[in-house]
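Every protein chain except one is present and positioned as in the full complex.
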Amino acid sequence: MTVAPVLEVDGISVSFSGRTVLDGVSFEIRRGEFTGLIGSNGVGKTTLLRVILGLQRPDSGQVRVLGQSLSAGGRSLGYVPQKVLLDPDIPIRARDLVALGLDAQRYGFGRRTKAQRELVAKMLSDVDAEGFADARVGTLSGGEQQRVLIAHALISGPRLLLLDEPLANLDPKSVQEIVALLHRVASDNGVAVLLSAHEMNAVLPVMDRIVYLTQGRAASGTTDEVVRPEVLSKLYGHHVDVLKLHGRVLVVAEPGAENDDVPDHPPVTVT
Amino acid sequence: MFSGFMVNAWEVGTIVAIVAGVVGFFVVLRGSAFPAHAIPNGAFAGAAGANLIGINPLVGLGVFSLLAALGIGSLSRRGRADVVTALVLVMMLALGAAFLSQSTEYEPQIFSLLFGEILGVSSSKIVPVAILGLVSIVAIAVLYRRLVLNSIAPEIATARGIQPYRTDMAFLVVLACATTVTVPVVGALLIFTLMIGPPAAARCFTDRPGIAIAGSVVLALLTVWAALASSYEFNWPVGFFVGAFSAAWYGLGRIYAWWRRTSAPRGSGTME
Partner (left out) sequence: MHFLFEPGFFTSGPVRTAAVIGALTAVVSAVVGVFTVVRSQSFAGHALTDVATTGGSGAFLLGLSPLSGFIAGGVVGGGAMEMIGVERARSRDVATGIVLGAATGCSALFLYLDTTQSATTGATQQILFGSIFTIDPSTVPTIVILSAATLLGIGVIHRPLLLGSVSAELASARGISLRVVGLLFMLALAIAVGLSSIAIGSILSTALLIGPAATALRITRSLRTAVAVACFLGVLTTWLGILLAYDSVSWDPSSQGLPVSFFIVAIVFLLYLASGLPFARQLSGRRAGGGPPQGEIPPRREDASLGAAV
């Protein structure tokens, strides 16, 4: 008997003011899998994540989490949104924000139990945030805030963690650290990860599967299955080449072709 | 309505409207509604204090408005702007209340200073008022380009050498100047509506800054004149009419903008 996938996205279509953003997107995520949602800026990654979270209603299609239709606020999903501007004046320490991950939606009083406080401490150490646990979240650096947000999302024990472009504003060193940290924390806790990014190379080492999104359509599978000229050319609607160099992947369109949707590449560095 | 002491009121009112219309355009552009509300309260305190010592109220108005502007400007550097503005606002009001409590004409004085008084400015003061008004407008003209850039895209302005702190401060000082001119007739608590309603409405009708400023002045003039006439007729405070008419213009502007937006083809937006 097979266990229900953690996430099933089935034929999701969304259009805004006449423009089709997502067109029949389907894929699955199984327990503990690390999946990269790759696509250039504006292609619809955030929209897809919002549909999965229940914050955006699709025109057609279904989303099932652990075999059940989703309603917003379900505890099975953890979420790290794209830009969380944390005001330095807000009197919330890193520790408090992580603790809010347990009970923010609950009305009422009640101090947190000892078990809860210990859980908070454990999550903080899992993400290497003990050093600044008592600093106000608004005073932390981008990478530090990211780790706190990850802990906040994971503490309620979700089966799937969604991250919207977590690597976008980080320096290369922080990118590597966060990716490694995510992989470690996720596999330690048996949590599946869906991480969106506009280029795949940063997550290539830890990615089990990829969902490659362009022009509203998606191809999903392992990297080897999806990142091939045949598959991607079909997806784009014109010919693209795939180059593998020094462990990195570059997707290149022919000059003159409509390549405004081809994802950004980092400048190739010779290490 | 057009003779005797009312002539004064019409003259001063016209100056008030022009200054408020011009300065108000930038108040709306910069989203400085709160400071525009706070600084006139400095004028209230100053007038009350001047009254107590027996010097020219205009001097008191000017000094304390300036103090309020400088206070908000310098304290906003370290603290939150909205908190600082709120605290300076109430501090000035409380000072005014304290000054007034020491004089014998407590009640009527509070009233006229806060809500406006047709007899607010005597003929001997028209010249200084006119000069200050002119100074405010000239200052805006001189600072125009840096003010616009700083208001719309502060980071770009900074990159071009337009220092944000100095520009912010300069604008607050101009506000203080404009306040000194405008408070006596309209009242400390209501003058800022004149600096918000007409300019915001003008922006709904046009996208071009020059025309918007002109429109703002025209609407402000209409507001003040109508308010003076109504106040004369009904004996109700000038400030009430200014607040009401400013709100009316604003409402009209929003309705027009909404109508334009829903009936126009996609892609033609108005300046919000």
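We just call them A and B in the order they show up, numbering each chain from 1.
We adopt the following convention: contacts are C-beta pairs under 8 Å (C-beta built on N, C-alpha and C of every residue); 3 or more make two chains touch, one makes a residue touch a chain.
Bear in mind that the values here come from a model prediction, so they are computed numbers and not experimental data.
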**Message:** Touching the hidden chain in the complete assembly: which of A:L7, A:V21, A:I38 or A:L53 does that?
**Reply:** A:L53
**Complete:** Where A:R106, A:K173 or A:K244 are the choices, the one touching the absent chain is A:R106
**Message:** Considering the complete complex, identify which of B:G133, B:P184 or B:G243 is in touch with the unshown chain.
**Reply:** B:G243
**Message:** Take the complete complex as the reference. Which residues in subunit B touch the chain that isn't displayed?
**Reply:** 28, 30-31, 33-34, 36-37, 75, 78-83, 85-91, 93-95, 97-98, 101-102, 106-107, 110-111, 114-116, 154, 187, 189-190, 192-193, 196-197, 200, 236-237, 239-244, 246-247, 250, 272
**Asked** Residues on subunit A that touch the omitted chain in the whole complex?
**Response** 53, 55, 71-74, 77, 79, 81, 84-93, 96-97, 100, 103-109, 134-142, 149, 152
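Keep in mind that, in the parts below, only the chains that are shown with their structure count from here on.
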**Message:** What's the distance between the Cα centroids of subunit A and subunit B, rounded to whole Å?
**Reply:** 49
